[in-house]
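One protein chain omitted, others in place.
The chains carry the letters A and B, assigned in the order they are written, with residues numbered from 1 in each.
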Amino acid sequence: MKRSFLAVALGLALATPAFAANSPLDLVGPISDYKIYVTDNLAKLTEQTQAFTAAVKRGDLATARKLYAPTRVSYEQVEPIAELFSDLDAAIDSREDDHEQGVKSEDFTGFHRLEYALFTQNTTEGQGPVADKLLADVKDLQARVDGLTFPPEKVVGGAAALMEEVAATKVSGEEERYSHTDLYDFQANVDGAKKIVDLFRPQIEKQDQAFVAKVDKNFATVDKILAKYKTKDGGFETYDKVSERDRKALVGPVNTLAEDLSTLRGKLGLN
Amino acid sequence: MKKSAPDQPNIERRRLLGGLGAASVALAGAGLCPMHARAASTAEVTRAPGSANTHQRQAFLGLHQSGIVTPRPAAGMIVAFDVLASDREDLERLLRTLDERIRFLMQGGPVPEVDPKLPPLDSGILGPVVTPDNLTITVSVGESLFDDRFGLAAIKPRQLQRMTGFPNDALEADCCHGDLCLQFCANTPDTNIHALRDIVKNLPDLLAIRWKQEGSVPVQDPPPGQPAESARNFLGFRDGSANPDSTDQQAMDRIVWVQPGSGEPAWASQGSYQAVRIIRNFVERWDRTPLQEQEAIFGRRKASGAPMAGGHETDVPDYASDPKGKVTPLDAHIRLANPRTAESQRNLILRRPFNYSNGVRKNGQLDMGLLFIAYQADLEQGFIAVQKRLDGEPLEEYIKPIGGGYFFVLPGITDAKDYLGRSLLAAASL
């Protein structure tokens, strides 16, 4: 009898399950924090776009050129969310390659159309309508994001998406082909990815601490190289100033971050 | 222009042959009896790879041109040209010469020789005897051919139009459109290249290459006892699973071949609309995407090519019992392309694509993707309708169409004395 009692007791002891998996509700904090981060960025974007387009419209070429790159930072930091609205993303951020007639295309609008005018044509002439449309589109984006319930997998997947952006267009200086202000965008994309990792850090660390350490290290390497090209006013040198050596040194960590961050959703049990 | 009719071997030619040097002996002798054992072993590394299939050939004559319902071989190439002819007479000369060259290349045979003081007539890539290697060359014409140059405007196929960009396109002018297009298909890429160089050499004043894209499909034997399966694309998925049966005459007449009385000009009967799209794949990004997501984007299981519910590649997915898209997402590629409703039955196309791999982009990423080729009797109801349904699909994150064009495949010729395109010119003269 004692034997069977102890056997039962043992059975019960062994029957308690071990650790529970992450509850999905653990994601609520980080996801809402991320939406707050995005809406803050978009509020800043609207404010800065206002100032930028105002400079364009009053013909102040020098100020417009100065404001161009810093204004884009808020957009590039939250690009994966902006991209959820493909029509607005195309209107705000498409490049001349995306249009059959190139710079002459009527539907080539947004930041890069203004970039072309300001940095290649060296004029603000006739850009009033483009400027107005950009501001209207940015405000529209702000309103749409306000009403959007952020899908968890899009938030977490955004970190990888941002690194894909960097790998595809920033490492080679293809984004800002007229102004060569790619480093602003580069840093912004990286900061956006880092923000997402930081928000989900406690959850990811529970799964894989070594992974987090590796990701942090690669972010630090990228930051260190980019920091070499910072200017005194908190901006960046133009892309052509990046040495060949540094350009190559950025490729490895960027690609590795893209690879590693592509496993984030899986690690958090998201689709 | 030299005539290309194969000559009978004669003594003079053999002397020339002897005069061409040891290299040609080695080439001619390769695979036959080696003269010196030692010479054969040092040549082993560079010996030409063998094939049992170089003798395979496709028929040139037929109601329809070959290369459409012909089983697709491993190597393909699309070349688009600007036509340099200045008048209709020149255009005729172009078509006749093209016809002649195509017949020779698809038939195979010895290349005529010339005095060595002259440039050779043939590149020599395939040796002195051209092997057909299953070559087909399909001739199609673009909308721009029907401008004011040749007086063809009145007989332009009804839907032939200049390709305009869809929302996800980033069309590069350098690889779009063309007056004339040739589709080369063969067992090996070298056969295609040889054929292209032959045509270019024979038509220097009449054709200028606008753009070209080569492609291939992975060679794969089906598992023993299993039917053959669709070849895979560079995203690792089978491509063409839902293609209509190209051996089904009635289906092809309905889906692919322009029928008389369909509102197209009479000369166009038994031709077909050809949609070509050069679609870049962001392969690094794709390879970093969870398998589950890849399958949801396509709407198929990756390993088997079966629909999401499982089974075999050729099984038809049952969308009627899945109205909310829980099994196959509503925005999955195959579901958007073909929702399998009564209406969407009008939008069937015959796909015959190849995969391409070009080089490396400026950002260090691989430049590879799909050389999409589709045939249909009605361009608006076919490719254009399907692409419109696909606009905005999740797959767009990973692809970027950068080139291609819309062309009209000339009807075939059944009479050996006829030439490709004669009916087009004849119709213009009426």
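Going forward, a residue touches a chain if its C-beta (ideal position, glycine included) is under 8 Å from a C-beta of that chain, and two chains touch if they have at least 3 such contacts.
One rule holds in what follows: contacts and distances are computed from a predicted model.
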item	value
Absent chain [UniProt protein name; select from "Cysteine desulfurase IscS", "3-isopropylmalate dehydratase large subunit", "Multicomponent Na+:H+ antiporter subunit F" or "Iron uptake system EfeUOB component EfeO/EfeM"]	"Iron uptake system EfeUOB component EfeO/EfeM"
Visible contact partners (per top-of-document touch definition) of the missing chain	A
Contact partner of the left-out chain, one of A:I36, A:A136 or A:A220	A:I36
Those residues of chain A which, in the complete complex, touch the missing chain	2-3, 6-7, 9-11, 14-15, 17-19, 21-25, 27-29, 31-32, 35-36, 39, 149-152, 207, 266-269, 271
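In the analysis below, only the chains that are shown with their structure count from here on.
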item	value
Chain A residues within the chain B interface of the complex	86, 90, 97-100, 160, 164, 167-169, 171-172, 174, 251, 255, 258-259, 262, 265-266, 271
Residues of chain B touching chain A in the complex	164-165, 167, 169-173, 282, 284-285, 288-290, 292-293, 296, 361-365, 392
